[in-house]
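Excluded from the complex is one protein chain; the other protein chains are retained at their positions.
Going in written order, the chains are labelled A, B and C, and every chain counts its residues from 1.
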C-alpha cells in the first residue's frame, strides 16, 4: 500500500484560479482526482463576488475564503488545521511575492509556470524555499504524462545510446490574431510585459520544452543562440522564439516556442536522437511513445501495457487504450508532491519517482534560460551561457 | 449558472468497485471529478478486509460501510441524509437484483454495462424503474465523449444527409490468450456464462457499439444477422461476433465485437455514411471527429474549438489541444445524471442535452440486441428482428 | 543478374486503354516502368480517331494499330515479331471473349479485373488458358504492393500464429451520387449490368479483398453470408456489400465492398488476427505494415528496410522513405508475369516469388465468390459454399 493510501488527505489552499480562470480548474481537478488533497481555503479572485462564487465551486467554507493571500497565509498558518500546501495560479508577475509569503509560514508551494518573470525573483524564491525547507513544485504538467516518464526512463536507461540531438517545440496559435486588443484576460496576462515579463513566449511556452528536454535526457542546456520576434502589430512581447541549444554532453538542439503558429493543433512535440536510435512523443498522441532503434523496426509503446517501465506504470490509473488525458497527467504532479510531503511527515523515504515533479531548481533554470534567450537575441543571436552553477 | 453549481452535491453510494476492481476507479473518478457527488456509503467488496481497505480509498466513513447491498439499501433509505444515487459495479449477473432493490427504495441507479445478462431481467429492471419513477443510467461511457456528442449533433442535424451505412467495431485483444485459465478475476467474470451470461462478448462489447450507432444516428436497428464464434479452446462463451444490421430507415451496417482481436489498439471505431458525406470517430483519437462532405475536402473538428456544437461545448472542460480523456468522458455521464436529478428536485427542466445519458430503455435494447444475436447465430445467421416495441 | 535484365523486352499489345480511359494509363505506366515490355500493337479505342490519337501516346506505329481485337490477334500472331502478351482493359463483359481469342493464338494475357462478369465465362477462360498453356494474370494490383508481399510472407511464415479473423474492406465513395445519370463512361460501365454483370460492386471491388484475404493468409474462403443493397435510386446494381466469411481453417471474417462510402479516403484496408498477434495494412499508408505481437509492443515495418523479407525486397526499387506508390505496385505484377514468361522461354525456373501474380484460378475464384454473394443475398443471407473444387 502506498503511503498516500495510508495517510489523511493534505489540506490545500488556492490563490487564484477562480471562475473564469483557464488553468484554475485544471489544478482543481488535478488536486482532487485521486483523493490526496482536500481543498479547504483560498483567495480565488480579487473581485469579492467572484471570490464567493468560486468558493462554492471549490467547496471552500465561508470562513476560510480570504480577501488577500497575506491574510490567508497568516490565518491559515495560525490554525491547527491550516493548509499544508498552497497552489498559486495568479498572473506570473505575482508568483514570487506570493510564494515567499507562504514559504515564510512553512507552507509547501505548488506554483503555476513560469515560476517568476525574471531571474532575481526566481533566485529569491529559491532562497526562500531552501530556508523554509519546504517542497516547491512548478507545474510543468506535460512532464507528468506517463509516456514522458517512460521516455525519460528509456532515454536515461541508454536505450537510444548517447544523446546527440534534441528537437522540441511548443507552438500554438492562440496569439495569431491581436487577441490582447479584445480585452481577453488570459491574452492580456500573456502579452503585457507587466504580467508576463519581457520573457514573454519563452517564459510561457519555452520553459515547458526546456524542462522536457532536460527531464527526458538528463542533460543540461549549457548555451543557446536565440532569434526572438514579434509578428503581431503593437504586441509588446516576443511572440515567437527560435532557439538553438547546446547540451552539457555536446548534443545540439532546437527549441521552438510560439504563440503565432496559426491554427496549430496540440503543438507540443519532442524528439531525441542518440547514436543507437531515437524517441518521439507528441501531445496529439499523448498515450504513445515512438521508439526507433537503428537496428530494427520502430515500436509504439503505450500506457498501460505490460512492457512499460515502472516509472510509467506508477502514474497510470486505468487500463490501456482508454486515454487518461491531461487532467490525469496534471494530477500525477500533485500526487508526486503529496507523496513527498506525506513521506516527510511519516519520516520515511518516498518512492524515488515521486521526486520527478519539477522543482524550484527546475523553475529557476527555466527563468535563466528565458533571460539568456533575451540576451542572445539582443546580441544578434550570439551564444549565451546558461550554467547550472547559478543553483549553488 | 448551471443548476449543478447552485445545488449541494448528490449523496452517492457504491455497490462494488473496491480495491482490485478495474472499472470501479473509473466510476469513482467520474463521480468526483466535477464536484457534483459526495461518495458517502458503500459495500465495496464481499471480503470484509478488502471492503474496509476500499472504504478508506473512497473516503467512506465506517458506519456507512455495509456488509451487503440489501442492508445498505435499507439503512441508507432510512437516513435523512441517505444516498440519493447508487452506483452498481458488480458482475453483470447481479445487476438486476441490486438495481431492483435500490429502485424499491426510490434510489436512482447508475449501473455498469451490460445492464443485465438476459432480456427477462432487463424487462424487470425497466418495470422497476418506471414504477419507482427513478433515474436509471447505464454507463456506456464512450457515448459521453465530447466528439461523440458532436457527431450525434451533426449527423442528426443532417450534415451527412440520409444515413445509409454504419460500420462500428469494438474489437479488443484481451481474450486472445486463455486468460480465464489464469484465474484473473475480470477474465473469469467476462468468460464464465454464470457471470457474463450467454451473451458474452456481444453483451460486454457489442452493446457499446449498438448504443453508439443508435445514439449518433437516431435510427434503431430493426434486424440483425449474426455469426458468433469461439476461437479459444475450452472457452465457454462466444469471443467474436460479426453482426450485419438493418436500420429503421433502410440503412445497413456491420457491427463487430471481439475479445480476440489480438493486440488491437483501442479497437473502438464508428463510421457513418450518408448521401451527403460521412463521419468517423475512433477512440484512438478521441478528441477529434472527421467530417467528410461529398462536396469538399474532409475536415477535422476538435473539442474545445469555437465551431463545435453546443452539445459538444457543454461537456468540454479545458481548452482545446489538451486531451480530456476517458475519465472526463465518463464524468460527463455522471454530470448528466446529476443534472437531471437536481432539476427534478428543483422542479425545473434540465438542459435537454442532460438526457443524453444512456437510459434504462437503452439498456433494455442492448440486451434485446444481444439475445437476437444469439438467436440469429443459432439459426444459421438468419435475420432476426430487434423491435423497439418491447419497450412499450 | 535477373533473367529480366538478360532478356530482350517482351512484345506487348493493348486492347482498350486509350485516351479517356482511367485504368489504361496505369497499365501503360506499369508495363513500361521497368523496361521489361515494348508496347508495339493495339486496338485502343472503338472510335477510329481516338484510336489513332491514343496510338501516338502509346508509341504504336500505324500498321500495328488495329480496328478490332480479332484482326489484331490474327495479324499479330502471323508476324514473326508479333506480340507475345496482350493486355485487356475493356469493359468487364468483353473480357472473356477477348481473352479466349488471344489464348487461341497462344498469346499470354494480362486482364483487368474482374476477369469476367459471371462464372460460366470465367470457367471458359480457365479452360482456354489451360488448353493454350499460356500465362494468364488478373490485375489485382494491390496484391503487388511490397508491404502486402511482406504481410503474406510474415503471416504465412507463422508470425501471428493461427489465423482467426480477417477484416477486409474496400469502400469508396465514387457512387454516392447518381453518377451514372451524368453519362460518365466509367460510371456507366460500373453500374450497368450489361457491362458490369449482376455482380456489381462485389465483382468490381469485393474481388480485390477476396484476393488479398486469400493471398495473405493462404486460406481459402469456404462459405459466405451476404447482405447486398442498393442505396442510390434507380441504380441497377448492388452498390454495397456486407459479407461474412468462413475460411478453410475455421477462421471468420467480414468483407465490406462499397461504392457509396461517401467521401471515404483510400478505403482499402485489411487486418488479420491470429493467436499470436495481428497485422494491418491500409492503402493510405501503403509503404508500411503494422505488426502487433501479443507479447510486446507493435512494430511498423516499412519498405526498403534491412529487416523486410525477401518477398518484399524483390519488388522494391528505391530506397526507403521515398514512397513508390500505386504505379510501381502495378508494375510489379507486370514484372512477375514477364519473369515467368522469360523463364519459360529460357527453359529455366523463375524466382518462385514471380508466381505471386494473381492467376486465372484466382480470377475464377473471385467470380465464384461474387456469384455466391448474389445467391446468399437472394436466400436471405444464408450461408453459401464457395468451394475451390470448381478449379479441378
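Note that a contact is a pair of C-beta atoms (placed from the backbone, for glycine too) under 8 Å apart; a residue touches a chain by one contact, two chains touch by 3 or more.
Everything numeric in this text was worked out from a predicted model, so none of it was measured.
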Touch with the omitted chain, as defined above, among A:129, A:143, A:217 or A:240: A:240
Which of A:119, A:265 or A:343 contacts the chain that the document leaves out: A:265
Residue among A:50, A:104 or A:164 that touches the chain left out of view: A:164
For chain C, the residues touching the chain missing from this view: 1, 5, 22, 25-26, 29, 32-35, 53, 56-59, 172, 265-267, 283-284, 286, 300, 302, 317-319, 321-328
Residue ranges of chain A at the interface with the undisplayed chain: 160, 164-165, 167, 169, 171, 173, 176-177, 225, 227, 229, 231-232, 240, 242, 244, 246, 250, 252-254, 256, 258, 260-265, 273-278, 292-294, 298, 380-383
Hidden partner chain, residues of chain B it touches: 291, 296-302, 305, 307
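Quick note on the criterion: only the chains that are shown with their structure count from here on.
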Central chain of the complex, centres being mean CA coordinates: B
For chain B paired with chain C, centre-to-centre distance based on mean C-alpha positions, whole Å: 43
Chain A-chain B separation of Cα centroids, rounded to whole Å: 35
Touching two or more other chains - residue numbers and ranges from chain B: 265
